[in-house]
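Below you'll find the structure, written out as structure tokens, and then a few comments.
The complex appears here without one of its protein chains, the remainder shown in place.
Labels for the chains are A and B, by order of writing; each one numbers its residues from 1.
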Amino acid sequence: MAAIEILGLEKTYSVGFWRKRPKHALRPLNLSVEDGEIFGFLGPNGAGKTTTLKLLMGLTFPTSGSARILGMEISHPLVKSQIGFLPEQPYFYDYLTARELLEYYAQLSGVAATERSRKVQEMLARVGLNDAAGTQLRKFSKGMLQRVGIAQAILHDPKVLFLDEPMSGLDPIGRREVRDLMEELKQQGKTVFFSTHILSDAESLCDRVAIIHQGELRGVGAVEDLTSSVEGNVEIVWHGNSIPAALTALTTECHPVGDTVRAVVREANQDAAIDAVRKEGLRIISVTPVRTSLEEYFVRKVQVSQTAAGVLS
Amino acid sequence: MSNRIACIAFNTFREAVRDRVLYNLIAFALLMSAAAILVGQISIGIERLVVVNLGLSAVSLFGVVIAIFIGISLVSKEIEKRTLYTVLARPVRRWEFIVGKFLGLAGTLVVNTFFMAIGVFAALLYVTHGFQAADGWIGIALYFIILQFLMMTAIALLFSSFSSPLLSAVFTFSLFIIGSFAQDLRGFGAMAAGLSRWLATGAAYLLPNLSSLNLISSVAHQQAVSTQLILTNTCYALVYTAMAVCGSVLIFERRNLK
Partner (left out) sequence: MKPGGRITAIAAVLLLVCLAISAVAVHHLDRIRSQTEWDEVLYVPSPKVVKRLSLGYDGLLADVYWTRVVQYFGTKHHEGARDYQLLAPLLQITTVLDPQLTVAYEFGANFLAPQPPYGAGMAQQAIELVEYGIRNNPNDWKLYYNLGFIYYTELKDYGEAADAFARGARVPDAHPSLRVMAAEMAQHAGELQMAQMMWTTAYQSSKDPNVRANAIAHLRALQVDEDVTNLEKLISVYHQKAGQLPSNFFDLQAAGLLRALPLDPLGQPYKLTADGQVEVRDPDDFPFITKGLPSGYVAPPPRFRPSDLGSS
């Protein structure tokens, strides 16, 4: 069963005072996320990632379309008890201590009174905030607030997690911890839907990703499939510092490195390039395929102005 | 359901306390003490009158200021600071949130008034050296003041659910002033003709009728309060408050949070 099904969700605002122009924050989006996978929702700032999450959380209402989580409509009251949400740059009641905040959330989520303090303690330990449990949140650093945010999202043991930029503001150690946590959650069989614009995180973590730009979906699929769908490149390194004339037409990337020259050409032009180098009598050191990064795929997709085909794998 | 509402209400109360709202009691205590001590020297024979008038007016004024200042940001602050996101992502209905917030602030005001009442009675005891039977009506006047707080809190909450804090403060305060003269507004409506009569009368019924809840001068003169008045005022205040809270719920239920 799909954990999350987004069916044509759309959000349009009217902007302007006198003559209202429509602003399409999110064009009709169709997406589904399977049970137990880590799904990355990628896009540059302002692409519509946060809009989508707010629609799913019921914080804003869609112009059209609907969505289901765990088979239930998102407006159904029971849905909320199964999901956890970490908003972007979260703010919490700064007059409460970490423990008080988590206990408050636990009570609102319906955690039984007998279980509450134990669970809160457990969460504080898990996100490494034991020492700061009794400190008021107004004194917390950004990283500590992010940890609190994660704690409140998972404390009621939800089946599906929605995280908006979970790594933002964290130092490398913090980011590693979050990544480990997300892996852990996957081991426990939970579904994680997170948005980010840091592609390296997505690459290593996600089973599948979706790329969104200017409110439109540009591509969906498993990471390897997406990167391999883009034509590969080949790197040719040779001795010397001259560049054959015939080669310059085949490559955009070509520069000397020490006493060698490195050039990147498309896979299709591989043979032509090798011939050009050998014709000059230059000694080839290596010919290596270069794996396209997700970033490249991303950039390419974002630059394309047509609507994506929506490849599902 | 009621668990969640109580939880939110308690948290709102806790927020008010930690925001040092209750420190206003210190200012109030100083005021009452000064009044009690000075009144004996300034005006002989009307000590009781001054203490009751001053005390109850101060309770009313302090309370309304608190009701407005906290009330106007009850909802708008949560939206502004986005603390609302993580709350609404939980199985909390939007209307439960509104009701919880209202009860929290109302509770704060009741507690605040309770302590102030002690202050008023203490000052009264000091200047009159003994309570009389008529002093019981002061308790009723205080009860009416609490009813006023409920209405003003609900109004401030209503504006908070859709308007910015500054505008909410202006509107709520204006309604407080006009509401205190509601009787005169109705009188004006009776004297006018045509369209102004309709507008004035309509407004007079829609606006909070605070003048009938203001019994400060009468209890200062030891007048009794009829049971009928107590019952009707209670019914009116509760119904009006419920009306304003329903309005907030209706607005908040369909609000897109930024």
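The rule is short, and it goes like this: contacts are C-beta pairs under 8 Å (C-beta built on N, C-alpha and C of every residue); 3 or more make two chains touch, one makes a residue touch a chain.
This structure is a prediction, so every number in the text was calculated from the model and none was measured.
Contact with the chain not shown here comes from a single listed residue; of A:62, A:90, A:174 or A:221, that residue is A:62.
By the touch definition given at the top, subunit B reaches the unshown chain through residues 93-95, 181, 183-184, 186-188, 190-191, 204-206, 209, 212, 217-218, 220-221, 223, 226, 228-229, 232-233, 235-236, 239-240, 242-243, 246-247, 249-250, 253-254.
In this section, only the chains that are shown with their structure count from here on.
Remark: subunit A residues 54, 57-61, 77-78, 80-81, 83-87, 89-93, 95-96, 104-105, 107-110, 149, 152-153, 156, 162 touch subunit B in the complex. Taken together, the subunit B residues at the contact with subunit A in this complex read 3-4, 7-8, 11, 14-15, 18-19, 81-93, 254, 256-257.
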